[in-house]
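Here the complex is missing a single protein chain, while all its other protein chains stay put.
By written order: A and B. Residues from 1 in each chain.
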Amino acid sequence: MTTHRASNAANWLREKLTEQSDYEEITLGASSQIQLQYLKSVTNSNLVFQYVVVPSYEMADVEAYEAYIATFPGTGKADDLQKLIEGILEGYTLVSIGPNSYLFNSVKVESSGVGEAINEAIVQGPRDAFSENIEMNLNLIRRRYQTSELKVETMTLGSLSRTAIAIVYDQERVDSSVLQQVKDRLKRVKIDILQSAGELEKYISPHRFRIFPNMVVTERPDRVVLNLTEGKVAILMDTTGFAIIAPAVFTDFFSAMDDKIQIPLVSQFLKLIRYVGLFITLTLPGLYVTFASYNPEILKSQLVLLIAGSRAAVPYPSFMEVFFMLLMMEFLTEASLRLPKAIGPTATTVGGLILGQAATQAGLVSNIMIILVSAVAISNFVIPLSMMGYTIRVLKYIIVLTAMLFGVVGIMVSVVGIIMYLSDVRSFGKPYFRLTLWESKEKVGHQHGKS
Amino acid sequence: MRKSLWAKLCVIGLLMSLMSGCQFKDIDKRSFVLAIGVDRPEDPEAKHLYEVTLKTGLPEGDPTARTQESIMITQVAPSIPEAVRLMKSKIDKELDFSHCKVVVYGQALARENIGTVLDWTTRRRDLQLIMYCAVGVPNAKEVIQMQPKTERVPGNALILSLSKDGSESPFVHTVYAFDLARKVTESGIDPIMPIVHTQHPDMLVVNKLALFNKSKMVGTLTPDETRLFNLLATKNLITSFRIKTEGNAFDYNLESSKSEYKINNVKAGKATVSYKIKGAGTIELNDEGIPVTGPVLREVSRAANEQWEKDVKALCQKLQRLGVDPLGWGLRYFSRSWDNKQEVQQWRELYPELDFQVKANVEMKYTGLIR
């Protein structure tokens, strides 16, 4: 009876996990009576080796060994299949000795190698970031997503670098068409060296003119887990601390992981702030050119006289002024990004204070321009994911350009143009930019790929 | 697909070369006209010409110094556009009318005809329809040139006193350009404009109303009449009134007011305009200092009612005598009459014989902080 049950447990587990690439099975002992089953990524193999493998050779007697295992602290009998699979996913090892099977506690706790998220820092909530080791990253995900539906498929990319890639998804929720596309595109990648997630993102994106990021690149395991529950596919990569999530929609780039933690009203407000920031950073430079050169009639007369007054000493047209200051700002951000931490603040002080102050006093730029440039820079940093931030940084020049050519008409045309362009973008066949406000009620069934 | 990017770049480059320096005019190369005054010249030889005065803002380099100056330009020409063209050669910057907020019609011009100027201001695309319109006394030029001490931004004193944004004087009736234009064309209602007159050395006074028979000024209302007019024309007028009771005099402050009227056309050939004015007031001043009790309050209310009924009736009759209809009685009559063919003729006959009934109901609610 017990024999039947125990071998049943081992077989059942094998069936369940055999497709998982990190599943491992070892047979010990002379008569192959001892069998170990576990998931590599969540199991501390040192523990297994030291307390399970080594004693099996030291003790000649199987019964003694069984007694040893059974009395090992934290070890229990595996008689409930549900508990069994949960244990395995958590990092336990299934030790089957003859008819009996035990769950040996071998949970791997990665704490030393896991750093804090720097690029997507948040106020409260988990601080873990992906490390540069794919095993550890899988561990980070598995620990947060303990279900057997979580599938991990591995492959290697790069003929020289041989970088390990893992496609992670929830079998139940994943959109099969997206998954297929991800696999196809990964297979199509032919390169020598692959070193970063951003690079990979570029290779698997469609080769056409694009401005907006098509996939989310993140360093946060909790973001990956959240997206897995939404049926998305995550691509993990060895040697980089970032994961790729596909498909992405526009709003993904404006959600921070804080939003889940905050009170709903607050998080709504924060989201609104981000979109307002987006709007400001996009249009403000263009609007300045418009108001200063094309359509001063739009503003109130007091404001117009103020702008005119502050521009009175500036010897070149407004768009030169805007380009000049925006470029300075770009230099400043780039410089402070690359500089060593120790010198960074000096650069900002020199740039921000001295340049701004002196430029206005010399009459090279207007006071209002300085305020505007700082507002543009600050509101650009409100966007949580830096990939979108970079895109917006570039896009605002297009708006300045159209404002320079057509004034307020140009700004409106380019804003509408951006909206239209965004609506036409598809990420892995999914609409990138559209309202889904009423979608949940109407049940058009986009969960399973037929939207 | 590289090609499409290049194509786009080419298009942009082409456009830029097409339009470089085309219509790009910086804000500091423009001179913003803030107020226009149009008048007939004083010279009797040139009575058919127009004298146009512009007040333009002069932006200062230092925004912390809040005294911004303005420049006045005057030009006499056979027409207003001609005058503007001539003025362009008098100033180094491009004249920009898009911020013009006030147009002042000189008294002499207003008594003659405002039609031409009105046509120009509504037709010209950069002139707003929300400009304030006023009649300038003694003439438009002096009103425009007046520079009150309180003025921080050029032309702002005139703008603030004509609008309700600054001081909320009960003697001002704000008139926008679109309002003036529609009243000139609409039948059954006549235009009005506030009168701005200068008081030397540096004051602008707005407390009278000019009455127009379509495009010709035919009379004025005194400050008291203007205030009553505003009481009839607007809701919740902020003002105070002075009334005399037996041996005592009170000033009361109007907290809320509302006036409505009906035209009763019971018999053929005879119509009555009956006004109902409601209001609530607070005693603001008590000349003799006797304690204000309930009966005294009622007494004051009664006196106030009588005062209003008498004054409003007199005002209406004055308007009737002048043959103008600034309150739109005619339009009200037309809008309630389904006989569209005859109504204009009917009203023309009814108007001189109009009767006025005024029912005032002002209630003194508070005695102020003391009894």
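Everything below uses one rule, namely that a contact is a pair of C-beta atoms (placed from the backbone, for glycine too) under 8 Å apart; a residue touches a chain by one contact, two chains touch by 3 or more.
Throughout what follows, contacts and distances are computed from a predicted model.
For the chain that is left out, the UniProt protein name among "NADH-quinone oxidoreductase subunit A 2", "Glycolate oxidase FAD binding subunit", "HEAT repeat domain-containing protein" or "GerAB/ArcD/ProY family transporter" is "GerAB/ArcD/ProY family transporter". From the options B:Ser79, B:Thr150, B:Ser167 or B:Thr185, the residue with contact to the chain not on display is B:Thr185.
Checked against the hidden chain, the listed residues A:Ile26, A:Leu186, A:Leu299 or A:Met328 yield one contact partner: A:Leu299.
The missing chain, though absent from the display, is touched by one residue of B:Asp43, B:Glu69, B:Asp126 or B:Asp202; that residue is B:Asp126. Which of A:Arg162, A:Lys187, A:Lys202 or A:Arg426 touches the hidden chain is settled by the complete complex: it is A:Arg426.
The chain not shown here touches subunit B at positions 11, 15, 18-19, 22-23, 25, 122, 125-126, 128-130, 165, 176, 178-179, 181-189, 234-235, 328, 331-332, 334-338, 340. Although one chain is not drawn, its touching partners on subunit A can still be listed: residues 206, 208, 294-295, 297-300, 303, 402, 405-410, 412-417, 419-431, 433-435, 438-439, 442, 444, 450-451.
The definition used in the following text is that only the chains that are shown with their structure count from here on.
Spacing of subunit A relative to subunit B, judged by their CA centroids, is 62 angstrom. Within the complex formed with subunit A, the residues of subunit B that make contact are 1, 4-5, 12, 15-16, 19, 23-28, 30, 32, 34, 57, 59-63, 68, 96, 98-99, 101, 126, 153-154, 156. Of all residues in subunit A, only 207-209, 291-294, 296-297, 301-302, 304-314, 317-319, 367, 401, 404-405 touch subunit B in the complex they form.
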